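Certain chains of the assembly are absent from this excerpt, and the rest are unmoved.
Letters A and B mark the chains as written, and numbering starts fresh at 1 in each.
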Amino acid sequence: MSLLALLDYAAVLVFAITGALVASRAQLDIVGFAFIACLTAVGGGTIRDLLLDRNPIFWIEKPSMLGVAIVAALVVFFTAHFLESRFRTLIWLDSLALAVAVAAGVGVAMSQEQSAAIIIVMGMITGCMGGLMRDVVVGQLPLVLTQGELYATAALSGAAVAVLLAPYTQGTLYPLLACAVTTWVLRAGSLYFGWHLPVYKSTPPKS
Amino acid sequence: MSLLALLDYAAVLVFAITGALVASRAQLDIVGFAFIACLTAVGGGTIRDLLLDRNPIFWIEKPSMLGVAIVAALVVFFTAHFLESRFRTLIWLDSLALAVAVAAGVGVAMSQEQSAAIIIVMGMITGCMGGLMRDVVVGQLPLVLTQGELYATAALSGAAVAVLLAPYTQGTLYPLLACAVTTWVLRAGSLYFGWHLPVYKSTPPKS
């Protein structure tokens, strides 16, 4: 299996779990779990493939991707009640999925020899859009828009690191690894230590 | 007119009515009615066509599809107040639209000789996504995610029946008919008799 396919599988697996956890919070049935798991798992990569005119879409080429997402949904359906906090599990797994999916998006765009700007954007889209659709569909504010956390910033930084490293390495293994690690460390640091950028304050400056 | 075009027209017509009914609940003007009617009517089929790289998109090839949706919106605008319960009308028409649209999605994927998994997914996407967009846009929880009802399950079952029947029949008429009937019976049974699958319960097992 190629590195790109491996990244796509890994992102699909972890995002599917987060989707199923959201379904558990909405108390859906098993098909509802699979539905949201699949939407979350392949959402970002699907938008990436549509935008880059990749044909066929990655999960139409490899329907086993959907199988992975469905199995993940089944496992969550029968085991989620063992978790102490489904929400904490959800945001931590989401951080992992984000890191892998950003790398998957960056890798695909690099394999198409897109420009640096488009590589970074494709990393961000692949990383952020699946979770965004998951949250919008169930009527929650998307994690990517949570105030005072690094999310899009983590994705941006990871993708940028990959772009900066790529000229100095052979192949894309190390840049993509660095991308995933950077993204995850920033996101995890934001969740654990509260790292954040200054947020917009609407108060006017003192005069 | 081919069977596939007929199914697309029928799904467009009924989904357009449901979109217009949602617009009536939001008290929009006549162009707002047409806007949501069109979004609902062609949303699922548009995603299907984008994913399958069908070109042109079905309603760009046959703009009369939009004409059907707009006329439906006009009729609803001037007659919806005669309905006793717009919400009950909405969910029952939605069940009908779901059944026809799943068959339309399955039929298109079959005509492209996609694999069984992709045929089923395209049926579900075509059936569920138009209504999902309709509900998300007006800020309601999508019908497909209503707790304790068969919706995605009905679409899945209908599409699966079509896939199972297809090898034993000539042409796709009977499989698609069986698909629509199965989908509708399950959805209607869920609405009328309360049929449902077990939903996820968050309570931990007794220890």
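FYI, a contact is a pair of C-beta atoms (placed from the backbone, for glycine too) under 8 Å apart; a residue touches a chain by one contact, two chains touch by 3 or more.
It should be emphasised that the depicted structure is a prediction, and the values quoted were computed from it without experimental measurement.
Chemist: All chains are the same sequence, and 2 are placed; what is the full number of copies?
Modeler: 3
Throughout what follows, only the chains that are shown with their structure count from here on.
Chemist: Tell me the rotation angle, 0 to 180 degrees, that brings the C-alpha atoms of chain A onto chain B, to the nearest 5.
Modeler: Answer in degrees: 120, to the nearest 5.
Chemist: What whole-number Å value describes the gap between the mean CA coordinates of chain A and chain B?
Modeler: 28
Chemist: Note which residues of chain B are touching chain A in the complex, please.
Modeler: Per the stated touch rule, the residues are 50-53, 114-115, 117-118, 121, 124, 128, 132, 136, 139, 141-142, 144-145, 147-148, 150, 152-153, 156, 196-205.
Chemist: What residues of chain A sit close enough to touch chain B in their complex?
Modeler: 23-36, 38, 46, 50, 55-57, 60, 63, 66-67, 77, 80-82, 86, 136-139
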